[in-house]
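A single protein chain has been omitted from the complex, and every remaining protein chain is retained in its original position.
Order of writing sets the chain letters: A and B. Residues in each chain are counted from 1.
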Amino acid sequence: MIGLEIHVQLPTRSKMFCSCPNAVSDEPNSTVCPVCLGLPGSKPSVNKKALELAATAANTLHCKLLDRTWFSRKTYFYPDLSKNFQITQFEAPVGTGGYLDISGRKVRISRVHMEEDPARAVHDLAPEQEFSLLDYNRSGVPLIEIVTMPDMDSPVQAREFLRTLLDELRYVGVVVEGEDLKIRADANISIEGGERVEIKNVTGLRNLERCLDYEHRRQEKLSKARMAVKRETRSFDEEKGVTVASREKEEEQDYGYIFEPDLPVYDLKLLSGEMKFPMTAAEKAAEIEKRFGLPAGEAKALLLSSKPLGDLFEDIARRVEPTHVLRWLNSVVKAEHYKRPDVDLKKVAGEIERVIAAFAIGKISDSIVKSAIKAVFEVGTAGELVELELAGDALAVIIAEILRKEPHLVGEIKNQPKAVNFLVGRIIKETKGKYDAKRIAEEIKKAVEKS
Amino acid sequence: MGFEIDEDTIERVAKISRLRLSPEEEERLLCDFKEILSAFSMLDEAEADCDPAFHPIAINNYLRDDEEHTDIPPDDIVGSMDTHQRFIKGPRMQ
Partner (left out) sequence: MTKGALEYIDAAKRGETDPSKYLGKLMGKLQPQAERFNLFSCIALEPEAGKGAPLRGLPFSVKDNICVKGFETRAGSKILEGYRPPFDATVVERMKAAGGSFIGATNMDEFGFGTFSANCAFGAPRNPFDETRSCGGSSGGAGGLTAILRHHVALAESTGGSISCPASFSGVVGFTPTYGRVSRYGLIDYANSLDKIGLMGRCVDDISLALPIISGRDRRDPTSLAQPELSLSDEKIKSIAIPEELVPAVPDARVSEAFSGAIRKLQDGGIEVAKVSMPILKYSIPAYYILACAEASTNLAKYCGMRYGKAGTRYDKMYDEFFTEVRTQSFGVEAKRRLMLGTFARMAGYRDQYYMKALRVRGEIVESYEDIFREYDVIATPTMPLLPPKFDNICKMSPATVYALDFLTVPPNLAGIPQLSQPMAYVNGLPAGIHFMADHWEESKLLSIGRIWEAQMHYTFPLDLEGFS
């Protein structure tokens, strides 16, 4: 059984409680102010965008939004906490009782709440260093914390959950590209009949997967050897890829939560009414499936892969048969889009539509579509490939395609007219004798003369 | 108020507060706690049905626009702190 507590940094311009830039900086302690440094007399103020993103996240995860939400102080002593308390949410998280569907399972989400990130501690700057070094640039960065129930059965499911979670949050703008590297999570994992082990502070999706794999195996090994799994807190050693028992229990902390008296109470019912929540990927997919008559579940993968692709689909599918649009966008177009992210989909939308439309009316074949799309991404247009097809000259297209792929043939045929015969034979084979040899030869000559 | 405040309680609270007390101070504080909490025990009988008043006045919904700006150059603040290569020094953590 696996449960996760995931921390995600929000893509805002400023920090959670102050106007310092929310940006990575090479220079330590360069994006700091009295508030995020916790100087005596400073006071926090809540970032509007952060609240909106948190509410959006809670909504996306099907949580019930609280009518009234507020912040709390969680007091504990640690050098990376500038005030020795963290402003978080205790009894009034933004959302509760949500879920996320992954294949064959509903993972329940007990809460989504807002809090501030602590500073970053550095321990290995000077070898015999007898002090820690703190960089408060990260102090005050807005976070949401997402807590799941222990509903995942295996590291594989946990992996799927995390990827789905990030895809969904990315779709609604709560997470941006590259965030998978930065998410931090605590994991609770136990196996049948065993004690629960908590692994704290794992950074990045990849490490989480590795960590869960290792820990699962470790627990299974112990179980097979009839040894008890100890209930404890462990940490993940990134270099070695193993979990290790945490140091001896530190000095006691009792968080002693109180209401954060420097901040207002938020009427979330009112505020969320004013916000227009973006449709979640699941909602959008359902809406598209309904609108275009597609079987359930087909649109979601496309939408989650990229919002521009989803938008492109919605556009083209209005004029071209949706099943075709979905098929091609989900395959060749997606592949080319990933290969060439610099190509603006909006600019080539017209050409992509032209190609798919041609396929839809049966004028071009699968392989032509593939070449055409590639050409669109390479040079911005499918050019003649489509023209020839639309004109009904399938043979000419086949020949043009071959010559495009193997341009040396042009030279060969020009120099040695008899080389045409080999090509004719090849095409008869490929088209299973659909065209007679004389016609094929003529078309080849035409194409070669043109190029 | 229905439970015992004893030396263990005082010791525990002192630890959580990151304070070290001498035996005399512990004894003194235990005495103070008992006297103060006994005086405060009347709070139990107060009839208070209303919602917890986080502030004495209603303070709702104030939000700050998500804009970045810098009022004080960070160097002016960090410059007077104990630093090493721009990091702020602190006690050992491991």
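Following the convention adopted for this analysis, contacts are C-beta pairs under 8 Å (C-beta built on N, C-alpha and C of every residue); 3 or more make two chains touch, one makes a residue touch a chain.
Worth saying up front: this structure is predicted, and the values here are computed from it rather than measured.
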Seminar exercise, completed: Of A:263, A:399 or A:447, the residue that touches the missing chain is A:263
Exercise. So that we can see where the missing chain sits, which residues of chain A does it touch?
Worked result: 34, 37-46, 73, 75, 77-79, 82-85, 130-132, 250-251, 254-259, 261-264
Exercise. On chain B, what residues meet the omitted chain?
Worked result: 1, 9-10, 13-14, 16-21, 25, 29, 32-33, 35-36, 39-40, 42-44, 46-60, 62, 64, 71-72, 76-77, 80-82, 88-93
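The criterion applied here is as follows: only the chains that are shown with their structure count from here on.
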Problem set entry | For chain A paired with chain B, centre-to-centre distance based on mean C-alpha positions, whole Å | 40
Seminar exercise, completed: Interface with chain A, chain B side, in the complex: residues 12, 15-16, 18, 52, 54-55, 59-72, 74, 77-78, 83-94
Problem set entry | chain B contact footprint on chain A (complex, rising order) | 12-14, 19-22, 27-34, 37, 39, 45-51, 70, 77-79, 121-123, 125-126, 130-136, 247, 251-254, 256, 259, 261, 264-267, 270-271
